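Of the protein chains in this complex, one is absent; all others appear in place.
Then we have chain A:
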Amino acid sequence: MSNFIAEWGNTIVNGLTDTLTMTIITLIITVIIGVPLGVLLVETNVKGMYPNASLHATLETIVNILRSLPFIILLFLILPITRFLVGTTIGIRGVILPLVVYCAPFLARLIESSLLDVDPGIIEAYQSMGISNYKIISRVLLREARSGIIRGLTLAAIGLIGATAMAGLVGAGGLGDIAYQYGFQRYQPDIMYTSIVILIILVQVIQSIGNVVSRRLTK
């Protein structure tokens, strides 16, 4: 046991750090893009506050196209764009953009569905009080949807952890990469299972936190 830790401890800690770094950075950018995108999907629709058929159709198409691509394909598909925007296509820096492009449309859909769960009567009530649409969205709609939004974020975070496992292909490291490199390619099952167990625990912890926070916020 102590031998195992001495031999692999550093590798695993580094892998976990890489996974968490990728997940957290991507999640932050994903929220910055995905939440407004979700709001736009709802509010540019016919029944939204700013109905705009062409904008809505455009957003729908983009989201649907991105949502239909598996991450591994997307990763290679946007390589030129990644190189242009980030300057590199490898390492953690190289993988953040594809992860965001993969995850933001997913989060946008989750945000959209949680916003649609808010009773339209509440929005009407606030409109009847003479409160601006912008304030209604930022202070009323997102507030009422917050429990669903947290559930969506939980799903997105877990989805991201899955996607980061593939990031190893472009040398970004992480637990998934360790499981693949050492476990699968070098036939070292102990290191593979260890990585997998840590990944499972990580997902469990995120899901549990998400559940508790979401329930607290429901009322």
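Operating definition for what follows: a residue touches a chain if its C-beta (ideal position, glycine included) is under 8 Å from a C-beta of that chain, and two chains touch if they have at least 3 such contacts; residues count from 1.
In this section, contacts and distances are computed from a predicted model.
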Quiz item: If you look up the hidden chain in UniProt, what protein name do you find among "Succinyl-CoA--3-ketoacid-CoA transferase", "Methionine ABC transporter ATP-binding protein", "Alkylphosphonate utilization protein PhnL" or "NADH-quinone oxidoreductase subunit J"?
Solution: "Methionine ABC transporter ATP-binding protein"
Quiz item: So which of A:L16, A:I131 or A:L155 would be touching the chain we can't see?
Solution: A:I131
Quiz prompt | Interface with the unshown chain - residue positions in chain A | solution = 119, 121-122, 124-132, 135, 139-140, 143-144, 146-147, 217-219
